[in-house]
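Only one protein chain is missing; all other protein chains are in place.
Let's look at chain A:
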Amino acid sequence: MRMGKYEMGRTLGEGHFGKVRLARHADTGRPFAIKILDRQRILAMKIHDQIKREIATLKLLKHPNVVRLYEVSASKTKIYMVLEYVNGGELFDKIALKGKLTEKEGRKLFQQLIDAVGYCHEKGVYHRDLKPENVLVDAKGNIKVSDFGLSALPQNQQKDGLLHTTCGSPNYIAPEVLLNKGYDGSISDVWSCGVILYVMLTGNLPFDDQNVVVLYQKILKGNAHIPKWLSQGAQDILRKILDPNPVTRIDVDGIRAHDWFKQGYAPAMPFSDDEEDISMDEDSLNITEHNDIQDKIAINQINAFQLIGMSSCLDLSGFFEKEDVSERKIRFASNYSPAYLFEKIESIVRKMGFQVHKSNGKLKVIQDCKGLANSRGQESLLISAEVFEINEYLYVVELKKSSGDCSLYRKRGCIEPRTFGSVERLLTTTPSLSFI
């Protein structure tokens, strides 16, 4: 059986709304998992908004520890979601097989879990159903978080900024979710991560009872028995995560800063769509000496049609982008040399707390928000500066936002993201720079 360019194989699993089948790309032979949903059942159950939300959620997420959605297709009767195939099984099976994991093993997987969850939170996505069955392990032993069917995007929040739905698996649900008074999705996910960590390190659930009412009472009390044979660090982090009070519970930042967590921690980098994107390690961000700036940055001579092509009115990406074109790029003319212009841009943006990097004939400006871009796996704000020569006395400077979610930076109280507006203002009001 075929679905477009995919050859369907065996069934990997079945759920209430359909099944997941293994498939291979007809041209490349690469394996994928295809989730096949029954459209009629979805419409009958009135969960079409949830399905749309699942697709909208998954397409935002591009991280090595999150199962990736590659494609969506549909017919009159079915909806097909082409997902990354993870061939190592569930974390649940791995724990069941070994009984429990060593602290070193458990910590490595927990670090990846926190990387994945932290990344999703940065994107405004909360999982809300984290449990070992939803955490897959690939052939190399790395974690992949799956099943965002119950995830909540920010538009599910009410005016108080809290989520107001109860879902998820009883043993892993945070106390505030059970109380259904509205909750912060990120803090509730942290609780679930804590339960998973507890299960990995001990082989048991921290809260369990065959009677659901009793189970809920245990969760609400939050008195998990933390074995003394665990290291002090492990005991401490578990205690801080399994705090029934969401206000005092440790958050993702706190977990990342915890000594036990930091041991052997190598944060995963999210994938980028921008081919020009650069790795965020310190070395690559060190700019070379100013005297060779002209060697490093090529100046493109521009013809009339290239200048015309810069018109924002010829840029149809506005159909697909949230921001206006003018928020993504700005340009101005100058009769100062490219070397001077680049030097000036560099000094201005450095003062504004940016980092600078040169590549592909462009000056790349990166917003490193309190060092978060390096460690968080969040999408950093990337602005490129390019200079075009009209004639030997006249240049056009174009500042363009290549990637980055401006809302993240507003939310974090970092530098106002329309930085290129500020750069332009500063450059064009500098006495030594005339605005032609």
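Simple rule for what comes next: a contact is a pair of C-beta atoms (placed from the backbone, for glycine too) under 8 Å apart; a residue touches a chain by one contact, two chains touch by 3 or more; residues count from 1.
In this section, contacts and distances are computed from a predicted model.
Participant: Given the options "Elongator complex protein 5", "Calcineurin B-like protein", "Ras-related protein Rab-21" or "ATP synthase subunit a", say which is the protein name UniProt records for the missing chain.
Facilitator: Checked against "Elongator complex protein 5", "Calcineurin B-like protein", "Ras-related protein Rab-21" or "ATP synthase subunit a": the hidden chain maps to "Calcineurin B-like protein".
Participant: Pick from A:205, A:310 or A:339: which residue touches the chain that isn't shown?
Facilitator: A:310
Participant: Hey, which chain A residues sit against the chain that's not shown?
Facilitator: 2-5, 39, 42-43, 48, 51-52, 55-56, 59, 69, 71-80, 300, 302-320, 324-325, 331-333, 390-391, 394, 396, 435-436
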